[in-house]
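All protein chains but one are shown in place.
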Amino acid sequence: MTPRPLTLITDNWYDIRDLSNLSGKIEELIRDANGPHWAVWVVSALLGAIGIVAFIGGVAIINIWIERRVVGRMQSRLGPNRLGPFGLLQPLADAIKLMQKEVLQPKAADGLVFSIAPIAFTVPGIVIMAVLPWGRNMSLARLDVGILFILAMSSLGALAVFTGGYGSNNKYALFGAMRVIAMLVTYEIPSVLALLGLVLFSGTMDLADMVLFQEKFWIPLVLVQPLPFLIYFISSSAELNRTPADLAEAESEIAGGYHVEYSGMKFGLFYAAELINAVAISAIIATVFLGGWWFYKLDELVPGWMIFIGKIYAVYFLFVWTRGTLPRFRIDQLLAFAWKWMTPMAFANIIVVAAEVLIWDETGASAGLVLPLYIAFNMLFAGVLIVAWVRFMGPRFSRFPDRLRYFDRIDVPSLPAMRAPAPAAAAPKSGSGAPARSASEGGGDLRGGRLVGGPRP
Amino acid sequence: MPIKSEPVEVNIGPQHPSTHGVFRMVAMIDGERITDVKMIVGYLHRSMEKLAEERTYTQNIPFTDRMDYLAAMTSNLGYCLSVEKLAGIDVPERAQVLRVIFAELQRIASHCMATGAFINDCGAWQTPVMYTFRDREKVLDLFEMTCGARITTNYMRIGGVAFDVPDEFLPALDMLINDDLPFRFEEYDQLLVGNEIILMRARDVGVVSPEMAINASLSGPMLRSAGIAWDLRKADPYSGYDQYTFEIPVGYNGDSYDRMVIRIEEMKQSLRIIRQAVHILPGGPHKTEVPLAIRPPAGEAYSRVESPKGEVGFYVVSDGGAAPYRWHVRAPSLINLSVLKEMTVGQTIADAIVTLGSIDINVGEVDR
Partner (left out) sequence: MPHAATVMLAGATVAERIRAAVPDAVREVAPQWVVLEPSAAFEAMAAVRDDELLDGKYLVELCSVDQITRIDVVYHIASLAQNHLFELKVPADHEHPEVPSVTPLWVGATLQEREVYDLMGVRFPGHPELTRLFLWDSFPGHPLRKDFLALPGGQKAGLSQFPKQIVGETGGEFRPRRPGTGE
């Protein structure tokens, strides 16, 4: 790792606009005290870890409140407003209630797997926070391949869900586990491809450098790369099990899916980790698409990490919004959507980005000329692709939704003659005499292999 | 090469978020596809038909509330009509119009519930159900204003209605049907009817053919979605429904989506009826004087009304005593379930839930 020049806003250690001053001060103190050289690393790592864990603890508490209040407003009700000012203490009460509850474990569950799943589900969201640039020079662990790391980590969560679902020894949980694996396999690809376009464009896999790139050209990458933003947003909402794609828990179908058997604080961990993961994904989107801690000149007045948190919650609001608005896909529709729409579009986008980068490099044109052109072109490109897909490849019925007919008097169409009555069914001795109508009509053959119920889209 | 898979038996209900009460179905599942469905009901059986044989005709009215507890008014109405038919009682004009107003308000309330719950079954995160409940609450407020109860109203009486409406009722109703609900229904149109995801989820799911619909004695939106314009308010007008102008919305495909849209359209038609009914509401008594322990002559009567779920019929046999000799209810929720197997086999679990939601059963009525 090559040392990078520090650009401090001021050198005062108490300047909260740049907390690296503080760690520099600590380093200085340890040097002065002739402490061992590794103590610097230990102390700063500990401080950073404490900071992040504290942030996550706050997130897990406050996000419950935010989500319930925001969704409550969307649903034309108030949300929790009794406990504490604006109901702010409600999540605390919920947490205390969950801790008091007995943690049940099914007799037939795989104990180790069952217990490890909630923990394994919580870890990736926390670990992702460590590599994010929280401000200028404010990464707890600045990795050259930060994007690879967050991609690897964000898919670990699905594995934990699978573990929990499989270990519960419950059919509903197993369905959830099955679905989450199908979704993991499907949605990793578009999300990786979407981020690949950004990596190509910014020329770095380091998250901090990506923010610096956006700062250098004074443009958040979402403007240059609108299509990857859309793709990554959709596929990460699938990864997060949030409502348009919350198939793994699908409350109305499989009654909670993977966490149907969890209770007490184990369930609480799942619940909190879901919010933490949502914040972690929001933070990734805020970093790579929205410019992280940078926001034009604002980061010289306001601490960068505050801007960053603001952006995180802006993205998080989008997640809550979609969750409050949309119904759920069916699993096959969701997978088809990923394979037939998002993956090809992500590939198309990579080709376009590669060409753009090549042109920029070859011509050496100034950014002020190239970037507006690219923004215009990419916006147009995304729009055309989406409209074309909806027009030509979308579900057929959506183009011609036939509505109802209206009658002001009863009208029964003349129907074809029904099946003649089964002969000799007048006095059969047992129930097997008359053929069950359903066997011929609905195809209710129990083990008849593939069955077709009705016309499918 | 076919993938070898083992069928799994999954028990959906009686405690499941989407079975609308204590309904249970046992599904054999191959992967995510259902190969066989068996329905098990009876968890809410209260043997009302037997109980009714030991109570007077008037005492039986509260039972009808508790059958379809989401549409108590229409069940009340159906039962009172059957006893009136049996005993030959005339109902005053004002009572008839009030009955129509309340039956149609109840239809709006029930369809609100059905639509919201259906979208919830499609996987929405409670938002549509909150919207529809908001509007249902306003209707229930009117019920409370009139008869003191919101759900189990017990409002209709043999020979009329229990109470006349209070003075505040008509202004409140006017505000509801003219200022409030029309805009809400527009909102449903925008939010639900054109929604791509709902189209994807509900279109061509749970299809019933017209032949099947008639053969399986389906009624209500189930029958109308299959393309059969049959509505007892038109076909067998009771309580003076023949003097109102309204239309029967009828679907093309017989799928879950059609049923949802039909319900939304029926709410609009109900508004039309209520507007006309308020306009012609006459003065006069709200009830014929009928002895509390009425003894109809020996005989039998079958009368039916169009409830939100379908055709609610009451078959009452009298032996001349103070209690019915036999009291049978044709429960649309139960009979609409006849095609559950035909509709769900071959679909995925998710589709089966959507299909069940679109049938709009009420377990109180299924089990009675």
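Structure notes:
The first chain written gets the first letter, and so on, giving A and B; residue counts start at 1 in each chain.
Note that in this section contacts are C-beta pairs under 8 Å (C-beta built on N, C-alpha and C of every residue); 3 or more make two chains touch, one makes a residue touch a chain.
Note that this is a predicted model, so its numbers are computed, not measured.
In the whole complex the chain that is left out makes contact with A, B. In the full complex, chain B makes contact with the omitted chain through residues 41-42, 45, 47, 49-51, 53-56, 59, 212, 214-218, 228, 230, 235-237, 242, 300, 302, 304, 311, 313, 315, 317, 321-323, 325-326, 328, 330, 334-335, 337-339, 342, 367-368. In the full complex, chain A contacts the hidden chain through residues 410, 412, 414-415, 417-418, 420-422, 425-431, 433-438, 441.
As a convention for this text, only the chains that are shown with their structure count from here on.
The geometric centre of chain A is 40 Å away from that of chain B, both derived from CA atoms. Listed in rising order, the residues of chain B touching chain A in the complex are 2, 7-8, 10-11, 16-18, 28, 32-33, 35-36, 119-127, 130-131, 134, 194-201, 203-207, 210-212, 214-215, 227-231, 234-235, 245-253, 255, 258, 261-262, 265, 341-351, 353. Looking at the complex, you find that chain A touches chain B at residues 71, 74-77, 171-172, 175, 243-244, 246, 250-255, 323-333, 394-395, 397-398, 401-413, 415-416, 418, 438, 441-457.
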